[in-house]
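The structure under discussion is supplied below as structure tokens; questions concerning it will follow.
One protein chain is absent from this view; the other protein chains keep their places.
In this document, chain identifiers A and B correspond to the written order of the chains, with residue numbering beginning at 1 in each.
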Amino acid sequence: MSDKIFDVDHVTLRFGGVVSLNDVTLHQERGEILAVIGPNGAGKTSLFNSLTGVYQPQEGTITFMGKDAKPMNVIGKKPHRVSAAGVARTFQASRMFSALTAFENIKIGAESHRGIGVVGAMLRGPATRRDEKLSDERTVELLDFVGLRAKANVISSSLSYGDRRRLEIARGLATGPQVLLLDEPAAGTNPSEKLELTTLIRKVRDEMGVSILLIEHDMKLVMSLAERLYVLNFGSVIAQGTPEEIRANDQVIEAYLGSTATETGDRS
Amino acid sequence: MGAFGHYLTGHFATLRLEFWALFVGGLANGVLYGMVAVGYTLVYGVLRLINFAHSEIFMSGGFAGYFVMKSMVGNAVPSGIASVGLIVLGIIVGGVVGAVMATLVERVAYRPLRRRRAPALAYLISAIGASYFLYNMAGKEFGRVPISMPQPYINHPIFHIFGAPVQMYYVIILLAGAVMFLTLDRIVAKTKLGRSIRAVAQDAETASLMGVNIDRTIVLTFIVGGALGGAAGFLFGMGTGVSNTMGFVPALKAFTAAVLGGIGNLRGAMIGGFLLGVVESLSVVFVQAAYMDVVAFGILVAVLLFRPTGILGERLGRSA
Partner (left out) sequence: MKRVFANAHVKRLFSAIAAMAVLELMTGPPGSALSPTAGFTGSFGEASSFFGLFRTQRWVVFLFIALVMFAIWTTWLTWGEQVRTATSKAMSVPRAATHTRPVRWGMVLVLLVVALLLPRLITDPFWQAAMVEQIAVYVLLALGLNVVVGFAGLLDLGFVAFYAIGAYTTAWVTGALPTAAPFGIHFNNFYAIPIAIALAMGAGIILGAPTLRLRGDYLAIVTLGFGEIITIFANNLYGITGGSQGTNTIPHFSLHVGPIKYLWGLTPVPYYYLTIVFVILFLIGFKLLEHSRVGRAWTAIREDEVAAESVGINPLKYKVMAFAIGASTAGFAGVVTASQSNTIFPSSFTLQFSINILVLVIFGGMGSITGVVLGAIVIQTGSMFLLHSPPAGYQPQDLYIYLGALLVVMMIFRPAGLVPSRRRHREIGLAEKGEGHMNEVLTGDTP
């Protein structure tokens, strides 16, 4: 009996007449590093947005199974509810709270699932102070974890690309997720940052036990990191398997042949 | 229930009696709302921004028309033919002044912000400031009490439909509105200006790469919208007088009309205007006059909540 964390079942997403995801079925095992690849416009980001409640597919079900929790159908849920259930994500062009420091960015993630408590906040009672302290500690831990401790008080928009990526990962992790969705984490980073990122992603899985779902254009990174891959083309899954299997798959080669250019020139 | 049923039957009886009179009046008002709504929609289309100062552009047209009428007519009663000439003149002057005001507002309150790529909240605040400034400035210069316009030959019913008299005033508004709407529709659909407006509305960056002069296009949309708004201000003022507060309520309703038709959509703005004018006019049977504005506001909130894209949908580029 496998332990699925995400089970995507016959999902179709349309925008007007355009089919963005066409009858997509895939799943992720708990603790797995899974990658979704495919040429530009294949529907990868649409898939992410559907998994996180940003888009609402018209057909199919997306089941998320949090630990010790009832399975939840993501479709129809608001993004913040999906986040609360244990799904964290990063964005293609990283979206920081750019006027806030690295520390504050992570702290917002760390405290978002505690209740709101306006009155508590205005009175700043002992319970509120305890909460703040916990969030601060968690934030410092995560800053250490991603190696940004020294830049804790730097405004996030003045961080380098690589640092922003790591900060975004830390912010996602701060919400206490079971699975982390990374949308092209290596885009815009240099080779050495890429290497660090690979190490960090693996560390997230190994040390925190968070499953990883990854979209990436950089084949080298994907092949070295992912344990299993799905290939999307024109909104449909055209192949799946281990990196070796995918490398040998004719259909995949064909899908990519026409778009070799997109493979080397990153970003979609 | 019985009492309420009785209430409704009574009111429907009144409605049946006065339907056509109310309908014509509502349609004329609707044309005016539509003319103002076009200004909101055009500016929204290219700037993604509600021009809060549009109510004062409307007002400026009203005042301009008033001064022309006052200097030309005075206390005399002009003949029918002369009246038509005067009204056409009033429309033109109102339109020109409206266009000038709109250009000034764009120049002073919006362009500096656009240059700095200011956040949307800044535009809104600047627009509100400009609107408020003009509103109070007019109050200072022209007094704060409503002034009635010298009335040319307009309160005369010229024909009847289904027993309801149709006044010259309404005929003028309907005719003027029809001419302006048709011209505008053709301009946006066929001319180079129209093409550049649509291009900027769809994607300003690409349009600029294709050689469309964005600044010029934006100014032109303000001019076109301002001209219609100013002309509507004159026509409106002819019926109800001019004052520095004259723009507030009609503009709020015109904005409702623009949203109703789908903001950013030209034909939508016109249709929304007709619809709102007629519904509002007919609702007078059911609602006390004092609460008339509440009805329009209720429509606005309902549309925003249940169909924020309006009847015809948004986007100037797509469906104009």
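Keep this in mind: a contact is a pair of C-beta atoms (placed from the backbone, for glycine too) under 8 Å apart; a residue touches a chain by one contact, two chains touch by 3 or more.
Note that the coordinates shown come from a computational prediction; the quantities given were computed from them, not determined experimentally.
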### Query
So which of the visible chains would the left-out chain be touching?
A, B
### Message
Using the touch definition from the top, which of B:9, B:79, B:136 or B:213 touches the missing chain?
### Response
B:136
### Message
Can you say which of A:19, A:54 or A:72 touches the chain missing from this structure?
### Response
A:54
### Query
Of the listed residues A:9, A:29, A:59 or A:111, which contacts the missing chain in the full complex?
A:111
## Note on the structure
Omitted-chain footprint on subunit A covers residues 52, 54, 78-80, 83-84, 88-89, 91, 95-100, 104, 107-109, 111-114, 116-118, 121-124, 128, 131-132, 135, 155, 157, 171-172, 174-175
### Query
In terms of residues, what is the contact footprint of the unshown chain on subunit B?
48-50, 52, 67, 108-109, 112-113, 116-126, 128-137, 139-145, 147, 248, 252, 255, 259, 288, 290-291, 293-294, 297, 300-301, 304-305, 308
